[in-house]
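I am attaching a structure below and will ask some questions about it afterwards.
All protein chains but one are shown at their positions in the complex.
Lettered A, B, C, D and E in written order, each chain numbered from 1.
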Amino acid sequence: MTMQSLLGPVAALFVAATAAPVVAQTVEERRQRGGGVIRDLNRGQSQPALERMRQEFPFLAEATEAYALGDVWARPGLDGRTRQLAAVAAFAATGQLPFMKVHAGYALNIGVSEEELKEIVYMITVPAGISRAIAASQVLSELFAERRDAGTPR
Amino acid sequence: MTMQSLLGPVAALFVAATAAPVVAQTVEERRQRGGGVIRDLNRGQSQPALERMRQEFPFLAEATEAYALGDVWARPGLDGRTRQLAAVAAFAATGQLPFMKVHAGYALNIGVSEEELKEIVYMITVPAGISRAIAASQVLSELFAERRDAGTPR
Amino acid sequence: MTMQSLLGPVAALFVAATAAPVVAQTVEERRQRGGGVIRDLNRGQSQPALERMRQEFPFLAEATEAYALGDVWARPGLDGRTRQLAAVAAFAATGQLPFMKVHAGYALNIGVSEEELKEIVYMITVPAGISRAIAASQVLSELFAERRDAGTPR
Amino acid sequence: MTMQSLLGPVAALFVAATAAPVVAQTVEERRQRGGGVIRDLNRGQSQPALERMRQEFPFLAEATEAYALGDVWARPGLDGRTRQLAAVAAFAATGQLPFMKVHAGYALNIGVSEEELKEIVYMITVPAGISRAIAASQVLSELFAERRDAGTPR
Amino acid sequence: MTMQSLLGPVAALFVAATAAPVVAQTVEERRQRGGGVIRDLNRGQSQPALERMRQEFPFLAEATEAYALGDVWARPGLDGRTRQLAAVAAFAATGQLPFMKVHAGYALNIGVSEEELKEIVYMITVPAGISRAIAASQVLSELFAERRDAGTPR
Partner (left out) sequence: MTMQSLLGPVAALFVAATAAPVVAQTVEERRQRGGGVIRDLNRGQSQPALERMRQEFPFLAEATEAYALGDVWARPGLDGRTRQLAAVAAFAATGQLPFMKVHAGYALNIGVSEEELKEIVYMITVPAGISRAIAASQVLSELFAERRDAGTPR
């Protein structure tokens, strides 16, 4: 039994966060660092949409893995919970709801509560309108229901 | 000397956060609650733009004070730092930079570091583009310089 | 037979509009005022999406009912037809088409004609582009067809 | 003394609205129709920004005059007041504030009241957020002040 | 056998481009010019969505055919490939993906390669974010697959 499985996803994130500053200079090292970030966020799994993208859009898959995840998301200056909540806010405010759903799921995986995600949606009424918040709330309700149906631990 | 002045802005926020759930039923109670939130965020001051708005747009001033601040921002389910960082992310991603600047200033007032604000701007490259992040970084640089010039404690 | 059923939805709106300025100070009074607005717009019915939202997002349901409907939509300074047409314009221009559809339906319920809704969509080409207007026109066509199929009086 | 000067801007609009359906088939006829619309909205004047655009962007000036004004704005199916209020809503909701200001000025010119414009801004909080409404309110306040300083009749 | 069928879609575009400057003054002439543009882009076919729009939104169909296609898209100052790629960039960056798909299909029809479309999507990460580019890439993958399934020549 590994220490990570004992401590669960929050501990896993901590391990990733402390591991991240390791110098990643080459594209391959940055992609590996991004792969670690995605597994920490996604309960040890890779991201299926990312895998599909690799076939026809290899450069965009690289940008996602090496830049978005490996460079940005791996930075140690912000804890994972805050980064996920801020990302959920940005995706909800700009109406990019499929991405909001993915990142809200990651947030739940690393220990953010459903209540905290709801608070972000409430807050979004101020910069983006009641309607954008309602649309976001409907997607969060879907996510919560899917996870309940799948028995995902909360 | 009050306890609040002894403990500084972070403590002030904590007082506000614990005080917020007090039932605020009438418009006047909600506005008072919102007024408390703004003073906690704004180093004990009211917001000049809000005061000006009261003259010609009294309903919008009420919506800002009673709804945005008194209802949304006063909710206890999210700590003030996380709410400010998520708001900065949403304003930056939607290109509402004057509001991003105000809320970044509030964030600094309640103890968020310049480095954490920069991390939000870095993260914004993913949902909103490198260009939106660059524009946000220029406004943050302005804010940091203004506060240094004004001798605002960091 | 009530006077309202004799006079139809336009009269119902008039009743609501004149009734709205009644002082609504508490959250409960504001929600009741909002409930009245929604019934005037929705042929006497409550809004199903609002009812569902009440379960998981009670604060957002309150914001919708007490603030959006009870505070904003109940204001007497603008007639219901103009407010609905302006709302349709704003939702279409920002690409929030499910909300445009709901508010276009409300507009029809209170006596706005299909032709007037089409004019708003034409106008949207100027601030938001031909493509946004085409997308909005497709949603309006759906709405018109659904109401014809359901036998909704026009 | 012409009948139009006797009756004022609202009557002028009515004249234009009834005149609009006259068949305008050629580009030149559509531009003339658009020129009539702009004079009705702009107190008998042409639009300076339009004149400047004619030098370097003649096609865009044509699109504005023949299409936006001559085709869209000249349509008789919507009264001028409603069209202006809906346009103000769309420009405010999408953050295009210089255009909102121009069209709010046109609205005032044809008899819309300051109060009605304020109601549109209040309403914009729902589809576009409190912050977008605040930004719009500040531009409206500027416009109102400029017109007061210039002695523009209200 | 016509010269056009001998030379293929690129030649067809060239014919259209050189033919476009012919003076189109009346609405009917402009619509005919737009009809020619759509057939050049759409492998000799009219656009089904445009035909449907003609029933309920005749003015918007005219705006699309006479203005968007007949005035703008027929202009000779930009070659068809560049215009299509720039249009794909604008639709992708603003999240109007159904329109991006239509215009990406037109681009392929006139000889743009799949690889060039992918480059536009990669580029979109800079002004609009990694997420907007990922969403666009998924729609492009759908389009490529549909055309392969339909045996559309590449």
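Methods note: a contact is a pair of C-beta atoms (placed from the backbone, for glycine too) under 8 Å apart; a residue touches a chain by one contact, two chains touch by 3 or more.
A quick note: this is a predicted structure, and the numbers were derived from the prediction, not measured.
Trainee: For the chain not shown, which residue from E:24, E:66, E:104 or E:120 touches it across the whole complex?
Mentor: Candidates E:24, E:66, E:104 or E:120; residue touching the omitted chain: E:120.
Trainee: For a quick check of understanding: of B:30, B:83, B:103 or B:118, which residue touches the chain that isn't displayed?
Mentor: Within the whole complex, the residue contacting the unshown chain is B:118.
Trainee: So one chain is hidden, and I want to know which residue out of E:96, E:109 or E:137 touches that hidden chain in the complete assembly.
Mentor: Residue touching the absent chain, from the options given: E:96.
Trainee: Pick out the residues on chain E that sit against the missing chain.
Mentor: Residues in contact with the chain left out: 68, 72-73, 75, 77-78, 81-83, 85-94, 96, 99, 115-116, 118-120, 122-128.
Trainee: Tell me which stretches of chain A touch the chain missing from the display.
Mentor: Residues 25-28, 59, 63, 67, 71-72, 75 of chain A touch the chain that is not shown.
Trainee: Which parts of chain D face the unshown chain closely enough to count as touching?
Mentor: Listed in rising order, the touching residues are 49, 52-53, 56-57, 59-60, 63-64, 67-68, 91, 95-96, 98-99.
The rule we apply is simple: only the chains that are shown with their structure count from here on.
Trainee: Could you tell me which chain's Cα centre is nearest to the average position of every protein Cα atom shown?
Mentor: Of all chains shown, the one whose C-alpha centre lies nearest the global C-alpha mean is C.
Trainee: Same or different: at the chain A/chain C interface, is the fraction of residue numbers used by both copies above or below half?
Mentor: Because under half of the interface numbers appear in both copies, chain C and chain A meet with different residues.
Trainee: Considering chain B as a copy of chain D, what rotation angle in degrees (nearest 5) results from a C-alpha superposition of the former onto the latter?
Mentor: 120
Trainee: Quick check for the class: compute each chain's Cα centroid; which one is farthest from the centroid of chain E?
Mentor: Between chain E and every other chain, the largest centroid distance is to B.
Trainee: For chain A and chain B, let me know how many angstrom lie between their CA-based centres, rounded off.
Mentor: Computed value for the inter-centroid distance: 25 Å.
Trainee: Report, in whole Å, the distance between the mean C-alpha point of chain D and the mean C-alpha point of chain E.
Mentor: 32
Trainee: Which residues belonging to chain D are in contact with no fewer than two other chains?
Mentor: 72, 75, 118, 122, 125-128, 130-132
Trainee: Testing understanding: with touching defined as stated, what is the shape of the graph linking the protein chains, line, ring, star, complete or other?
Mentor: Contact map by chain: complete.
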